[in-house]
Structure formats: C-alpha cells, structure tokens
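Every protein chain but one is kept in place in this view of the complex.
Up next, chain A:
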C-alpha cells in the first residue's frame, strides 16, 4: 500500500524537492471560502464570502481590521489567522507608540512572512493553515499584499484566494487595466463582481454572507482624504450588492428586485423593492408598501414582468422612495 514517507514534518524534503506539510497548508487555504482584494491609486478594498457551519449558526467573519490603516481577509483556518492577527495588531500598536505613525504595510507583511517561514524549517512546528490578503494605506499610498503559509508574501494589484478563487482571478486579470483609476465605489463593484464569479451555481450574494472592507489614502493634491480601514457587514453592504445584482438585468428594463413582508400595527404589509431603470439613477430604487393580500402579491409578480406601475392595488398601498425628489414621487404616483 502506498504511504508517503516524506510528509511527517515540515523539515523533510521529498526526493522530488517538495515539502509536503507546506503544500498541505496551502491546501487548507483552498478549503476556505473566497476572498478578493483590489487596490487602486486611491483605495484598497477587500470583499469576502462568509460561510455558516450550519443553518442555525452565525456566519464566520472573514475580514478583520488590524489597525486604523490596515486590515486582513482570511482564507483557511480561522484559529491560525487569529494568532497572526493578534501579532499584527501588536506590531502596529508598538510602531504607533514608538514612532507616532502608522506602520508601513510592507514591513508589517514582511514580519508575518518571516514568522511563518520559521514554522516551515523547524522540527515539531507546523505551517500556518491560513492565507491572507493584507490591505492597507500608508505614507506611500494604498497597498494590497498576499500572504501564503509557506511564508511567501507579495504585493498585488488585485488577487483572490480561497475556494474556487481561480474564477475570481480570471475576472481580475480580464479587468486588470481598469483598477488603477477606479474610485471607491467602482473598486467595490469590481470586487463583488469578481466574488460572484467564484460562487457555486445556486448561491447568491446576500447581506448575510457578504463582507466588504475599504481603506483610502490621502492624495497629494488633496482631492481625496485618508479613510481608515473599515469593515462593512449586513445591511451596510445591501446597496453594493444590489448595485452589482442589477447590472445584469439592466438591459431588461425595470423589475422588482425583492419582495418581503412585515407586520405594522397588527397588519401584515408587503414591501416590494422595485428598480425602474427608466428613472434617473438617483431615484431608481422604489419601495412599494401595501397590505398583504393577493393583489399586492400579484402586483409583485406583474412588476417583475415589467408591468406599468399603475395597478389599482398599487395605488391603494403607499408608495415611497428614500432618496427620491417630490417631483418624481408625483410622477410615479400618477
């Protein structure tokens, strides 16, 4: 029976010149859910798909902030990432204390690179089973780095690690030239689109499973202020998800995006989120609220099929839109 004699520890080479323990660690990174990072001249973003172990559990965090100016995205063993994250937090804090400035991202990444490499050369140790994308801004601008359990670190324009990340990388390679001049929102959109490429067939980006993080650099001409690293989850990422969800349907005209029900003063209400592409972009999202009764549900279906929003049931309900001017409101009510 075949047995690999060269994978017992990370200090032994195989006759082919491989170190199996390190390769297994890299395999652990591929088991983790996908994370994507992109850097432009002014911003750097991380986006990630969160997984829940079971239906009843919460989603495992994927993006962590390290210091005011740096954060990481993890793929692989979360507990190993915790150790690296704590180390990075300490280093950043120490640097801030002794020099009164934020730590250069490159030196931070090199420190964890050296730390991880030691584990691949000592008997009785094992490599970290986690890959990282490190995003941050320092005096020289925004940076994105990749970190692998082997101790390899490299600065990237855009990158993805984790399960099925090859699909995301293909998207990133295809759009590589656009990233440098992207603004904050464009960069996030590109990140989420890359993320979608890696999703399995019947999975979608939702507010539950999507995380976004951004950091921005101060530009020399003062056109852009520095923006500390911040992670966005839940409802905060809704607009971004819808933004990339819609573009596919842009050609199809207006349609209902989501229908959900809620109770208000003992009455069950149906809310329909409609995107009408005939309206100016600032007021495309329309929320229709009505009683939960067959006409309202039917309306939802009809709107999905591009019906004119002039249904009787529709008029009976209340119509409003968060960011719409009163003139467009009237226009639609008519």
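What we mean here is this: contacts are C-beta pairs under 8 Å (C-beta built on N, C-alpha and C of every residue); 3 or more make two chains touch, one makes a residue touch a chain; residues count from 1.
Note that in this section contacts and distances are computed from a predicted model.
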Which of "tRNA-splicing endonuclease subunit Sen15", "Trafficking protein particle complex II-specific subunit 120 homolog", "Large ribosomal subunit protein uL14m" or "Proteasome subunit beta" matches, in UniProt, the chain that is not displayed: "Proteasome subunit beta"
Which residue of A:14, A:31, A:60 or A:140 touches the chain not shown here: A:140
Hidden-chain contact residue, picked from the options A:41, A:106, A:126 or A:184: A:106
Contact footprint on chain A, counting only the chain that is left out: 97-101, 104, 106-107, 138-140
